[in-house]
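Below you will find the structure I want to go over with you.
Removed from the display is one protein chain of the complex; every other protein chain stays in position.
Chains: A and B, in written order; residue numbering restarts at 1 for each.
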Amino acid sequence: MKGAVIQAKAGIADGILNFLKEALDKGFFDALLLPVRVPAGDSFSYILMRDTSLLDGAFPLPPVMPVQGARALSSLTRYGKGTNRIAVLMRPCEIRAAIELHKLDQVDLENIFLLSVDCPGVLPLGDYIKDPRKGDALYEKVLQEWIIRSPRWACDICDKFSMPHSDAHFGILGAPESSLFVIPGTTKGKDFLESLDIEYHTSVKSWETKVQELTEEISKKREQTLQALSRDTRGPERLLGIFSKCINCHNCMRVCPICYCRQCYFDSDALKLTPDNYLMRAQKKGALRFMPDTLLFQLGRMSHMGLSCVSCGTCEDACPMAIPVSRIFTLVADSMQEVFDYVAGRNPQDPLPQIVYKEEELKEVEKAYIETYNK
Amino acid sequence: MAKESTVLIYGTNLGGYRAAYAFCKKGYKVILLNRGRYVDEMKNQALAQLPLDFCWICGHMPQRLFKAIGCVTDCYNAELLEVSGEAGHFKVKYRTKAQLVNNFACAECDQCIEVCPVRVGDRKAIFVHPEAAWENIYLIDWEQCTRCGKCEEICPTGALKLERSEEVQEMDVGVIILAPEFDEPIEADLEEFGLGKTPHVMKNSTIARKSLLTNFVRDSVTLPSGKVPQSFGIVITPHFNKSGIEYENYNLSVSAAHRAVKLKEILPEAQVTIFLRDYRGFGKKHYLWYKKAQDAGVQLVKTHKLKMTPQGEENVAIEYEENGRGGTQRVELAILITGQKSPALMEPLSRICGVKADDRGFCQIRPFSSCETDVDGIFAVGEFSGPKGNPETIWEGCAALTEALKYLGEPNFQRAAPPPLKDMAGERPRVGVFICSCFGTFNKRMDLEVLRETTEGLPGVSHTEIIRACCTPATIKETAERIKKSGVNRVVLAVCTPLQKLLKYRKTVMMAGLNPLLTEYVRLREDVIYVHKDRDKMLTKALALIRVGIERVRRGAQASPPTDAFTPHALVIGGGLSGLVAADGIASNGFTVTLVEQKDTLGGHIEYLWPAQKDYVWSLISKVESNSNVIVYKNAVLKETAGYAGNFKATVSTPDGDVSVDTGVVILATGAREYRPDGFLYGKDPRIITQLELKERLPQLLKAERGPRAVAMVQCVGSKDARHPYCSRICCDQALENAIKLRQKNSDVTIFYRDMTSYGQENLYKKAGKLGVKFVRFEDHHYPEVRKSGKTLEVVTANGNKQEADLVVLSTGIVPDIANNEDLSFLLGYPLDADGFFDSDANAYPYEEAIKRLTKPYEWATNCIYPVGLAHSPRGFDACILTARDAAGRALTILGKKRMPPPNAMYVADVKESLCMGCGVCVDVCAYSARHIDPSKKVAVVHPFLCDSCGSCVAICPNDASYLTDFKSNQPIGALDVLLGT
Partner (left out) sequence: MKEFEPKIVYFLCDWCGTGGCETASAHHLYYPENVLISRVHCTGSLSAVHILRSLIEGADGVVISGCHPGDCHFETGNYRARRRVAVVKSILETLELGPERVWFRYVAHGEGRRFVDTAAEFNDHLKKLGPNPLKLRRDT
């Protein structure tokens, strides 16, 4: 793989922002969509900007992910591409979600330039907002040492932390002192670097090695963690134990980048049930807990979005009851996607598994009938 | 004198059924003469062969629908006696005797069986036909029946009459369609294969019929001794039988491969060998089955000689000769894939109506027609006119419409208007539950009164009642009155099979003024009464099912069927043979056609044709060009399309600028190309040519004193190879014809071949062999090599045999014009198949013979876009014409309609715009292209006229923006809850 080397004397963020500023000045983009610290200083949000002076407050790698970037991008381009070229800087999980949303026609990538960056993970949102200053300090260290001290589960076992299918990727790992790699991922990315007159044929071997090492390490960890998690969650007893706290606020669904529906199925007419219905079920089960239908919501939502789940952890950040939603969803999404040899967000060309089929596949799903029963 | 309009169809093969459907749809009354006692007693081709172990023919055949609306008169035990007069004015005389138990009027209450005093083995003298899987066909064992009359007495519907007299009827009809069924070889015909002499030999169709209730399982092949065989030999008998006994249908090779693969599925360890002379599958996907069999570990033995000898009680020895070496295999079960005999009805029918037989004893079709016999106005369809595949059989049914309309008068059938429906919108649901007692018989098995009382107290239920029935004219009327009187606005009918009686139930509720969407039909009989024993549990289950019905109707909403205009115009793209035939078929029957041709002349690849065929094309060109109904654009291409089936708006770019064409249907007749060989030194030496080039040179070669000394022909160049995994159909016949001509000039001709697929031209194959044409087989992908040593040309086989040649002729196949096809596919949103030809109803999995998709009576199946001729798949002259006439016929059935009726009336999909995110997954999964995303609103839109109401869109939509009018998002969950809560 080849890429360009750019200067980052005053730190990673500075390097990336200067680079973007130049591109904006040269007119390659008309606008940028970037995380910027909110005026109150205790959170971050995506800001669509044309004015380069605003770049000063921008954070290419903010310490938290209050809004999944793909959601922001989807709000921007759901109804078409527009005439402006917009560069979006997002973390790999956000890019992967954006690619899934692109397949679902909720993001139009045509005039969008996707920029990604090596990601050390973010801090759990709940922890951060309790004491943003402490969080900022902590995250400074994270950026330097590339290890999350206050582990956010999803990030801790994220083995897809580096280059996703973006147009250009900022490689931090293994980059020479005070500089960064810019690695083009598509022809669009190459055109971009060419138009900026940046030579992009430098070897990025050091980055590749580092990424590979870290990926392997985390993959192992992921596997172990998921195995342990599976022991703790499987079976109705354990699973219902975990979900028994659920207050049916559906926040997990509302913040999920993949849940693109205006109204969730589980909030719709489909579950407009009468008191008679509830009483009938209560009679059958002995009693019925209210709010009802938690498990149906959780499992049903898995069946709806699990194939596109990018394990970004946003749902868990949003849960007021600290239910490990993301863990359970990750566990299931991984095995669901494996059935179809699909990885959410891997490639815009991979069709969504639910809209295609093969004539010969999934024999194991069928219950074979080769002899009559009870002759 | 005005022409007659009624159509007489004699016989019930699939072609005849399809013709009945087409004529009814067009508004003509049809008399269907069935020689049998019940539907399909005379086995048609598909039933006789049953290459598939499951079959849907009864479900898709039109007699039930059209009989219900009064368009078809079907006569049982019928025989055609006399035909006189001429086309348009035939007088026919036929004998018929009504069914003892009128299958259509019978409510299937089983009381007749109960009262019958005569026991015959494990059944009574009146019994349900055990081999007809789905319909309850009641038969009377006339030998054993004592005529006591008890059954007739108790029959509540009057369907059963022991005294049925024979009637001789005389009718005036416009055209006659002969559709006699399949003549299966009998045991004596298959004597040399040991059939009947040992249990170790069985016909494939016997196995299929044995598996009717189970599909193919181990029990289907179990020997009488109870042993499951471990070695199988599958033999295609027409390849080895004495001549004149049976003829090969082109699906036999595929049937063999299909059976072999299925055997490997249920018995993976078994040894399975197919014995055949040539693998002759040339329909869509046929050749893939060859590979599938190989992949499954099936052995294929290609041999010219085969002898089968039963070995005592153990097995059967199959002796064969392969590559000049003899071999013997002992198999525990030999499965015979049998062919077809020439029709026994040929002789009487030629006496009665003057039709002639061809040299094999099948009905002769006049040249350049698809189904018209030598007698004007008398048509022959399906297996009666020759062995053929199921697609051809069915296509001929619609082709008959195209060809026969000219003899017929004005349509003579008008469907009665449906009764007016009351507007119930906004009313609070008042559910009425009507429980059918099937003339009191259900009471014996279950306490209906208790069921009714329990139902009465359920929420939302305002009326309950036990009814006699609602499936005979009297009871339908009676029940409709009761519904009306009860004043309910929702109805649950607890009855029996909606699959068979749906129309009757809908009629019942509609006669009561109710929208059918506000009603539900619960299967009391199929789900409870006939299949269960425990009375208490039956009651609980019946209640659960009725509660589901109540839950669903309470949440149902009325809707009326949408309608849309239909443009009575056809656009034909491509002015070659198929395009011309289709354009002529439609235009000469009174509809306007736009014909678009890319080149500056019509006729297409006329250079490939024989002189008589060329003359036909010339005459067709002048006929089409002089028809005022046809506008021809030459040097023109399709540039853009908009709209949808029934109302397309096409833009055609012509030398005089763009022309806009509004059209209802589009016929794709864009043809294909000849494969240009790479390799075989083609183009490097003037003595290496293609069959077409040989054909051009042939007159000259034949004029010479003597032909070339040695000619080598290589078959399958560009066919059945890795890039083109299909048979091109025409090359074997072409090679044989040329070889015979050269051989008659004393040339030494050697044909290097893989399989001679000279299907239908068996005589050519034999003649060539007799004249001394040498045949050398090569295996699968080991093509012979063409070499040049000095000035001599050599053909070298894979095992090193060399053959010198003065002329090497490559039999090149047909390849699709991929670029053009892809463009059109994109423009029209019409899919291509894996080979690059246009997809079609015949391109069904598992293979072209899969009749379900073919028999589906649904003109919209291909969205009013019909690929024909070579655009459809490789095929010869007559087969191209047939597809074109079929397409024209299908178009003609709908072109006359002023309003477009949705195929499922008010049962269609729809979208809640406020919820729809425009993600398009529903568009992707819709098998009917019935949806698109409205670009301005970014929401999904449904074309109700294309929607077949399958619900794929509902299941894929994550937030239920998509729904079916009878499958709304608020219905299933509540329904499941009550199902499980009872």
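The definition used in the following text is that a residue touches a chain if its C-beta (ideal position, glycine included) is under 8 Å from a C-beta of that chain, and two chains touch if they have at least 3 such contacts.
Keep in mind it's a predicted model, so treat the numbers as computed, not measured.
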{"item": "Hidden partner chain, touching residue among A:57, A:82, A:126 or A:300", "value": "A:300"}
{"item": "Given B:425, B:474, B:642 or B:980, the one touching the chain that is not displayed", "value": "B:980"}
{"item": "Contacts of chain A with the absent chain, listed as residue ranges", "value": "230, 233-237, 239-240, 243-244, 265, 270, 281-282, 284-289, 292-296, 299-300, 302-304, 306-307, 328, 331-332, 335-336, 339-340, 353-354, 357-359, 361-362, 365-369, 372-374"}
{"item": "Interface with the unshown chain - residue positions in chain B", "value": "52-56, 59, 128, 130, 133-136, 212-215, 497, 499-500, 523, 525-527, 530-534, 537-538, 540-541, 544-545, 548, 844-846, 850, 852-853, 856, 925, 927, 948-952, 954-956, 964, 967, 972-973, 975-977, 979-981"}
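In this text, only the chains that are shown with their structure count from here on.
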{"item": "Inter-centroid spacing, chain B versus chain A (mean Cα positions, whole Å)", "value": "49"}
{"item": "Touching residues (chain side chain A, partner chain B) in the complex", "value": "78-79, 104-106, 260-265, 268-274, 276-277, 280-281, 283-284, 304-305, 352, 354-356, 359, 369-372, 375"}
{"item": "Chain B residues touching chain A - in the complex, by the definition given at the top", "value": "214-215, 217-219, 265-266, 459, 845, 914-915, 917-921, 924-925, 933, 938, 956, 958-960, 968-970, 972-974, 977-978, 980-981"}
